[in-house]
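All protein chains but one are shown in place.
Labels for the chains are A, B and C, by order of writing; each one numbers its residues from 1.
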């Protein structure tokens, strides 16, 4: 029995665009053939995945006719049904077509903003039709290279207007759909607006139906700027806004790599899995990664299997961490949280004045031994399989 | 007459710790002598500054007696009075003393958290006594190198508990004081919690008295991770949370440099000044920078004068930009915002269905010429003084 | 008379691939049509450029027949002749075709390395036929995402073998051609071998015909990792290896942007121009940049004109700097270089023992005032056109 074999209950999902990536890059032509969506469904199911996600145009070409669309969607539903896969999340492609070259919801041109809205409404309809309960917004073109061209206050206002319109649209249609906003700092734009998960959380609090809107943090997007992803996810969870998550990997300070989950930053991937498992996150675990361009189609399925397997290995490491007596002893000593430590339970004039008068001895307090080198070394050894 | 000579109405402020920086760095000893706070007041006043800001221990040593403190504060008030300077902002030093080596409000030790709270309450009293109306929180030690040591969810909860306690304290004392949270991604900690202005905005929406709490974005802190500072400030302004600002400069992807304002990134400094002037920001313009370590004390005043002068030059450039006919013509063409462009004013079932039925032509819309190369070139030439 | 109007004597060059860039990016389709090479020649000539550079396949498609190639080359030569443009530099496309997906000269497969060599020999023949005197090697695919797959020592050896073979080929054919190696840290590969100009300089010293081989530093490639480009160019000049240069602009820590020269980092662009002009660099000034994706074809020519114009403006600023009395006075004071300062002219046992016995006073020496804040402020003001 293989303990690291995924099953649908693990809630692993992939995008049509991720396993379907053909290996084109800014300097090179595709290295792999297109894989039909129905074939993706069949192979993912065989690997133990739970679902498959999509942009509208991953499934239905932007210029498909009404009839073409119906055939495509019908075939796809049949494949989902045949292979027991669902579509938990859908999203809109607002970046490939040249019309979006200067933004979609934040274009200077109101007609392009209107087109982006229209395209998203239709894509929401499609997503709901396929059973999606989460709708992701990644504003890859919502940014600028030329800050002279656009006031960022206008851009924020336009983006908010669109989201407010779309939450109304969802409510008006009685769709059971939540929105998840996905941040990215740059690429394809020089700078993208609302560049981090934190910025998205701040922005959500300015929306009309903010309860319907959460975030979709992505490992690579946060690590591109060197931010600690595990901390960003914790902030989203703390704010009750972790509606979806995009798992992959990335070296900091460079182009968007979308590497296989856990392939680059083993330690930070571990803390991420540990957090997700400890807090009891129950949403989909979506791998927004793609296979190295060096691989042929078989490599794609190695890649997909590897993403899931590494997650499950790190989940098991997380369990070991929670049961390692030496690690847990160190943590118990660290946590000095009893009422005798004088932190006031709640503000009142009397707790305030008591605290002000309390002769706390900063020199004594600075002497506590923390043993973080030991704790971190034990963590590394646990990850290396030495404990 | 020198058009770029600062006057108090320009609202330029400096910190005691900024012009008072002695040039110590991680690899070297101080290169300049300590400058007494009263002397700083005198010199800043002579240069045309409006105010001086401080951490509690910039003025009063952490181990000063009650009497020593009274003498120091009294002398400082006298100097402020003599030279016509005010103290618009105060803050707490929660990072120099070894007691804070693993955090202040987010220490694992409740007694250290209590001490941080107590120290801040006293420092708030001092700040209010000196006339401060803005109180900054920079949690430089609120972070981790060893993520095994602390759950970030605990850290966020502890930080929130402290801020909620302190807003109560301020209200209970009828202080006219707003809080401004300042983010930084790392240094001195490996990773600092709530690492960007955006993350702070998200966090503020989880606070009890969130109306009293805004942000204090700092150029260098945002640029350390390569984020677009001007966009971050726009988001803060959009959320009505721009309570204070820290101006300086920084090369991305390296240690915190706190360079003279406008000395490194001329173009992005320009867009920042343009934004602040166009929206009508009326808070203090604080230079949280320090003089190169190569300089002696006279160099410090060159540095301070340079910060203000460059701001005023860029303010004038911003005015020129708004009056440059060629630039303004390009912008007018860009902005396609009339109702005829079909963006719905407001959601209703009928505006939604109209939009869905509208035969918007994405190919035609993609053809509009944007002239961003020309616009950007004109901006660069304006900055270079060629227009 | 416009003082910033380029003429061929300025030696400005562009690549067919730069002005010919169609605006495709990793997330979007082309936004501009292909421009025929002969049309590029015509337009560049009209703008005052000196030459046009190319990869073999910019001009001749990889699968062109012998006859097709002859027609294309002949038409192109005619256009060069008609419009008075030359081809100072040529290079090989070793990255677009899928055969190079895991490297060209550093592929694990000797047959692919052989193919890369063959393709380069043919492309050298073409370049020489067009008059090129400099041949650039940019090894965009010579790298790895998976370090398990390839020993970097093998990669270095294979790359050296290929270069040694090719220098022999050039000599054997009596071509007047020098090689210029161009470094890049990453993209399209996760990591590219020999990632900086400095690394290339180190590598060159291990080559057989190292006199024939220099470097082609590129602004964006060095700035992607935040390295100081002006320092890298100085090292190349110091080593007598600055054979070519690629001018553009880039924000640090992100994807390869290839922005219009001087559009982003005004100050560092100035120091670069100042260095090139002061040392008397006489090679081509090649703009390896491309136009924003938001632009149509007319924007391309705005872009090309802007690159050249900004260079000329910064050249004029460099002249001003050298004649600014206040700046020059500061520099004169700084430079303490007389023999009385005790630096030994040359090693000998006696200069060594004299130096050892010399009672140099480090405390006195540390007191010299450097006035760098003032010097830098004057530089910034000169750039802003205020002096």
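By definition in this document, a contact is a pair of C-beta atoms (placed from the backbone, for glycine too) under 8 Å apart; a residue touches a chain by one contact, two chains touch by 3 or more.
Predicted, not measured: the structure shown is a model, and the values here were computed from it.
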item: Among B:31, B:167 or B:342, residue touching the chain not depicted; value: B:31
item: Chain not shown: contacting residue from C:50, C:255, C:271 or C:303; value: C:271
item: Selected from A:226, A:283 or A:344 as touching the chain missing from the view; value: A:226
item: Full-complex contact with the absent chain, from C:168, C:211 or C:329; value: C:168
item: In chain B, positions touching the absent partner; value: 23-31, 95-98, 100-102, 140-141, 145-146, 185-188, 190, 224-226, 251-257, 259, 292-294
item: Footprint left on chain C by the chain that the document does not show; value: 62, 97-99, 101-102, 108-115, 117-118, 121-122, 145-153, 156-157, 161, 164-165, 168-169, 172, 185-186, 191, 193-206, 225-228, 230-232, 234-235, 237-239, 253, 268, 271, 275, 278-279, 321, 327, 331, 334-338, 341-344, 346-347, 349, 352, 355-356, 358, 360, 362-363, 365-366, 368, 370, 372, 375-376, 379
item: Hidden partner interface residues of chain A, rising order; value: 4, 31, 225-226, 251-254, 260, 262-267, 291-292, 294-296, 298-300, 302-303, 305-306, 309-310, 313, 317, 366-367, 369-374, 376-377, 380-381, 383-386
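One rule holds for everything that comes next: only the chains that are shown with their structure count from here on.
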item: Whole-Å separation of chain centres (CA-atom averages), chain A against chain C; value: 38
item: Inter-centroid spacing, chain B versus chain A (mean Cα positions, whole Å); value: 29
item: Residues of chain A engaged with two or more neighbouring chains; value: 97-98, 101-102, 145-146, 185-186, 191, 225-226, 253
